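To start, the structure under review is shown below, and the notes come after it.
Yeah, one chain of the complex is gone here, protein chain that is, but the others are all in their spots.
Now for chain A:
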Amino acid sequence: MATQQTRTLARFMMAPSVFLLLIWMIVPLAMTLWFSFQNYNLLNPANVSFAGLFNYQFFYTDPAFFQSIWNTLLIVVGVLLITVIGGTALALLLDQPMFGQGIVRILVISPFFVMPPVAALVWKNMIMHPGYGVFAGISKSLGFQPVDWFAQYPLFSIIIIVAWQWLPFATLILLTALQSLDGEQKEAAEMDGAGFVSRFIHLTIPHMSRAITVVILIQTIFLLGVYAEILVTTNGGPGYASTNLPFLIYRTALLGYDVGGASAGGIIAVILANIVAFFLMRAVGKNLDK
């Protein structure tokens, strides 16, 4: 069926996408790599010189660097724990017979469609605010001292906000996977006398394992880059308590005008993301073969 002509046509049809993505992949990254070996400060742009590994050394010896890597990992792991466990529980709940299931579903997935700055500001001002927030109101009515969330637990507060945004995503995907579970299999297991727990362990979990893998990997890609939530709530503080790697790079680049240093950080971020990407590509690639 594929004649020479159609093959040429196919190549021609793919060319714009491939060309654009090729440029998008190579040019900025090559520039970042190049800048990472330069002494280049935007405040003194005439004075650019070769820096060798200085920028990497600078980033590496900056105490904020390890803290930001640690914070990046804490955000990723914390949000994953909450969303995967919570998402599984919610998916199981939403799969039960009930009235108004459609509306419940809509309510649960809504946070995913809220843009990050709105989500973060609403939580910051109206839910977690130590003076007027809903949490503070609850604490006061129970006779406790209200918690100043962003001052006392800055990173944890950000994890909660981000988890709120991603819980719907995990729930929706796990629910989709759950609903594709064969009803007959479930019934057969039930007839064989398998209880809820044993059905869950031996039937549901294996069936959902792939969806869970996909959720973890995709969320990790996005969670490594959490930015707006930090910008509008804590601005990385107090100190560096809630600065993750993206935020540190932003700070170095656009607030410190240090192009070289920020680029070195960018390369480190690429390496981190690549480790995750490797596993995601394998999971998605396997599916393509089916």
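We take it that a residue touches a chain if its C-beta (ideal position, glycine included) is under 8 Å from a C-beta of that chain, and two chains touch if they have at least 3 such contacts; residues count from 1.
Just so we're on the same page, contacts and distances are computed from a predicted model.
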> One chain isn't displayed here; going by UniProt, is it "Electron transfer flavoprotein subunit alpha", "Carbon monoxide dehydrogenase", "Carbohydrate ABC transporter permease" or "Acyl carrier protein"?
Replying inline: "Carbohydrate ABC transporter permease"
> Of the residues listed, A:64, A:90, A:158 or A:203, which one is in contact with the missing chain?
Replying inline: A:90
> Per the definition of touch given earlier, which of A:78, A:154, A:168 or A:236 contacts the omitted chain?
Replying inline: A:168
>> I need the residue numbers on chain A that touch the omitted chain, in ascending order.
In response: 1-2, 6-7, 9-11, 13-14, 16-18, 20-21, 24-25, 27-29, 31-32, 35, 90, 93-94, 96-101, 103-119, 121-127, 131-132, 134, 137, 164, 167-169, 172-173, 176-177, 180, 183-184, 187, 210-211, 214, 218, 221, 224-225, 227-228, 231-233, 235, 245-246, 249-250, 253-254, 259, 262-263, 265-267, 269-270, 272-274, 276-277, 280-281, 283-285, 287-288
